[in-house]
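Shown next, in structure tokens, is the structure this report addresses.
A single protein chain has been omitted from the complex, and every remaining protein chain is retained in its original position.
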Amino acid sequence: MSNLLVFQSDFGISDGAVSAMYGVAKSVSTTLDLYDLTHDIPPYHIWEASYRLAQTTSYWPEQTVFVSVVDPGVGSERLSVVVKTKANHYIVTPDNGTLTHLAQSVRISEARIIDEKINRLAESFQSYTFHGRDVYAYTGARLAAGKTSFEQIGPQLDVDQLVRFTTPEVTVNNRVITGTIDILDIRFGNLWTNIDKNYFYQEAIEYGDILEVTILDDTQQVYKNMMAFGRSFADTQVGEPILYINSLGKIAIALNQGSFADAYHINAGTQSKIRIHKTTKTSDPFTK
Amino acid sequence: MSNLLVFQSDFGISDGAVSAMYGVAKSVSTTLDLYDLTHDIPPYHIWEASYRLAQTTSYWPEQTVFVSVVDPGVGSERLSVVVKTKANHYIVTPDNGTLTHLAQSVRISEARIIDEKINRLAESFQSYTFHGRDVYAYTGARLAAGKTSFEQIGPQLDVDQLVRFTTPEVTVNNRVITGTIDILDIRFGNLWTNIDKNYFYQEAIEYGDILEVTILDDTQQVYKNMMAFGRSFADTQVGEPILYINSLGKIAIALNQGSFADAYHINAGTQSKIRIHKTTKTSDPFTK
Partner (left out) sequence: MSNLLVFQSDFGISDGAVSAMYGVAKSVSTTLDLYDLTHDIPPYHIWEASYRLAQTTSYWPEQTVFVSVVDPGVGSERLSVVVKTKANHYIVTPDNGTLTHLAQSVRISEARIIDEKINRLAESFQSYTFHGRDVYAYTGARLAAGKTSFEQIGPQLDVDQLVRFTTPEVTVNNRVITGTIDILDIRFGNLWTNIDKNYFYQEAIEYGDILEVTILDDTQQVYKNMMAFGRSFADTQVGEPILYINSLGKIAIALNQGSFADAYHINAGTQSKIRIHKTTKTSDPFTK
């Protein structure tokens, strides 16, 4: 195995929880190389955990093991699983929807249920609330260090039985592309949609084109304006909005050196819908 | 030695302080494996630093060296020490109370005063304000890398002479267990008390029992209600309070998927007292 173990959680880094998981992993094997995806997933926000995995795992070497612990159902009947992706990464996680986006993008090739009788920290006494430390970090460490094989984790689970959220579809009607704001590029306040760049190619949208963008919170319109499609923020003026292809190949919206999300009070989520419509280049961008 | 060096401080991670300490450590030896406990201890909050050490050190391999720098008295007469715990971990820290909780739990087996004439970064010119970099990181790195022995750190100090805070006792009177809110599980707003789970066993409190919980800010009552004792949050409804055994084996209180601390404006500290009283299961939980 790779000896690479990457952690994600909603624990934050202000107390000892992450360090306890690291200690457990290093106690399994000091040869492990430990890193973080993020520990700043909003509490209980499984959707965002799922998205961040899909955003990053592909950049890591094959055989990297990811431990993702956003676990509002700790202590319930929810399963604990380890999956192997088609890109040859492993994810250790509660089976609660955390694998939704990876299942759609790289796809899951195999899943196993963690048998906690053999994959649980010894002496983790009567604690029922910190499986991140007692089960997931411990199991991920043993897998990454080659102290257990994937097959020894526990019984196989049909990949189709993994818990998944429904994710909204992108539609095209009358040359209007409709999608959702999947997530925010938090630090910069950019909106990342679920619209793949290929939709733009299909609609023959080119760099420099002026597009009409409407954003709705469920059925209520919260933004409507024209903006250019550019390669990067540098293609527009400071303070101007721009459509661009983000680092994941999806359509995104930014306010150059500002925060689009803050400026228009826009949140991510399935209720946050976006419509993009190509108009002619020669149109006055401020005519509605 | 282990080559494992784990840092804690109240420096935050927004400037270059932590990276300077890491650089000093790597300059001592590139073979060192550097990790963080947390750098988000509230400024000058020695008590919390002490608690976080007790919360995490035991999960790390023997011979791991911890550097903890919450040091409001930098430049004063306070001593700088390295201690060895009975669990065979080392802590490098100002002697200002940071070792209070470890002294009570795993216990300290030996203490040495850092002789700064030999254990100080060369060329750390006339800076009197960053012992974290110039003394503690440097000394911790040399110890973890085996470039100094524990004995060479400096003169021995009687373990009983280490500075310690008094910590509140748990009492039981008339079947009422009284303790304090030691600390918050920050991210989730759970209250962690100083009441060991054994007090519940002694009082024959069982999962499913309904208990009366009163919380006082000094003498003023800030919360009083009935709640169940459960294994985990999953044993109650979303939004309901629950008593449970936390990941350290202490009694804790949560609001399932909410923040108990925020909901009732409860802080941790010695003035924050809690009384827990077993009532009969059949009582109406809303009768006071």
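Letters A and B name the chains as they come in the text, with residue numbers starting at 1 for each one.
Keep this in mind: contacts are C-beta pairs under 8 Å (C-beta built on N, C-alpha and C of every residue); 3 or more make two chains touch, one makes a residue touch a chain.
Since the structure is predicted, the reported quantities are computational estimates derived from the model, not experimental observations.
K.L.:
For a quick check of understanding: of A:6, A:28, A:83 or A:191, which residue touches the chain that isn't displayed?
P.N.:
From the options A:6, A:28, A:83 or A:191, the contact with the absent chain belongs to A:6.
K.L.:
So one chain is hidden, and I want to know which residue out of B:129, B:198 or B:267 touches that hidden chain in the complete assembly.
P.N.:
Counting the whole complex, the residue in contact with the absent chain is B:129.
K.L.:
Would you mind spotting which of A:150, A:233 or A:264 touches the chain that isn't drawn?
P.N.:
A:233
K.L.:
Taking the entire complex into account, which one of A:52, A:131 or A:278 touches the absent chain?
P.N.:
Of these options, the touching residue for the absent chain is A:52.
K.L.:
Among A:88, A:104, A:247 or A:267, which one is in touch with the chain left out?
P.N.:
Of the listed residues, the one touching the omitted chain is A:247.
K.L.:
Which parts of subunit A face the unshown chain closely enough to count as touching?
P.N.:
Within subunit A, the residues touching the omitted chain are 2-4, 6, 33, 35-38, 40, 52, 55-61, 64, 185-188, 197, 230-235, 244-249, 257.
K.L.:
Across the whole complex, list the residues on subunit B that are touched by the chain not included here.
P.N.:
Counting only subunit B, the missing chain is touched by 10-24, 26-27, 30, 34, 43-44, 72-76, 125-130, 133-134.
Operating definition for what follows: only the chains that are shown with their structure count from here on.
K.L.:
Would you kindly tell me how far, in whole Å, the mean C-alpha position of subunit B lies from that of subunit A?
P.N.:
32
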